[in-house]
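Note that this complex is displayed minus one protein chain, with the remaining chains in position.
Our next item is subunit A:
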Amino acid sequence: MKKKTFWETCRPYVMIGPAMIGIFLFVIYPMLYLVYLSFFKYNLLNSAMSRYVGFENYIQIFNRPDFYKSLTNTVIYTGGVVVLTMLISLFFAVWLKKQTRLNYIIQAGIFTPHIISIVSVSLVWLWLMEPNLGFLNFALEKLGLPTSQWLQSSKTALFSIIIVSVWHGIGYYVLILVAALQGISPNIYEAAELDNTSRFRVFRRITLPLISPQMFFILIIMTIGSFKVFDTVRIMTGGGPNNATNTLVYYIYGFRTTNIGYAAATGVVLMVIIGILTFIYFRLMSKKVHYQ
């Protein structure tokens, strides 16, 4: 093997250089800086006036009911979105998996909201869910069903946001699951058919295990995505009514100018949660590759 020249040794570093600078400057360094900030009472107008306060911000976090409220809301929101999306997208995918023209149109239609800005989606649903003039209550009334205050009551607001999020995101997951289902070899199903296995059993014993890698991908991507929910909340409810829809990121956002140290400490909590989810994700991903 010939010895590498100086340039050949350097070249890879030069090529990844700009990308690594970007990652250091805008991901790694900010993460460290966030941890640093979380130990300070930060003065936005004059950063020289900032004061080291140790773990005070963290102590404050875990003693504040509004933090727990926003964390609970985020967990309920995440649970709701993940469970509903998984069930509905699996159902749609099984239903739409045959490659016909009609099924393709339906899939493309269900996917449409996913590429639309969440700003538009939120505004349209805000209008649809308007309790007095909105179309949704009108339709429910016409069908003889009870109407709802939707986003304007603390009882239903969080659930209304869950509905909008599921509606917005589901098309993407249907696409991935349809692709996964189409990837299963028909021979396997034929064999099961010869054995006279019931359809439900085939689904549970053959289909589900075979698409479990994609289900898992969806689960993690959606959990991480849901934990950082913000846009819908900010546009549709502003965290209200009565903090019923205040979520973790919205909570951080609320303190971003008034109390930077405290916001940073809450940001660290979010970072740890996302870090744990990511770790689980990569661990299981490497396992999956192992088994293949």
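Please note the rule applied: a contact is a pair of C-beta atoms (placed from the backbone, for glycine too) under 8 Å apart; a residue touches a chain by one contact, two chains touch by 3 or more; residues count from 1.
We take it that contacts and distances are computed from a predicted model.
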Fill in: Chain not present in the shown complex, as UniProt names it (candidates "Nucleotide exchange factor GrpE", "Nitrate reductase gamma subunit", "Osmoprotectant transport system ATP-binding protein" or "Carbohydrate ABC transporter permease")
"Carbohydrate ABC transporter permease"
Worksheet item: Which is it among A:Gln60, A:Thr147, A:Thr197 or A:Gln214 that touches the chain not included here?
Response: A:Gln214
Fill in: Candidates A:Met49, A:Ile116 or A:Leu145 - the one touching the absent chain
A:Ile116
Practice prompt. Pick out the residues on subunit A that sit against the missing chain.
Written response: 9, 11-13, 15-16, 18-24, 26-31, 33-34, 37, 92, 96, 102-103, 105-121, 123-125, 127-128, 130, 133, 135, 138, 167, 171-172, 175-176, 179-180, 214, 217, 224, 228, 230-231, 234-235, 249, 252-253, 256, 260, 263-264, 267, 270-271, 274, 278, 281-282
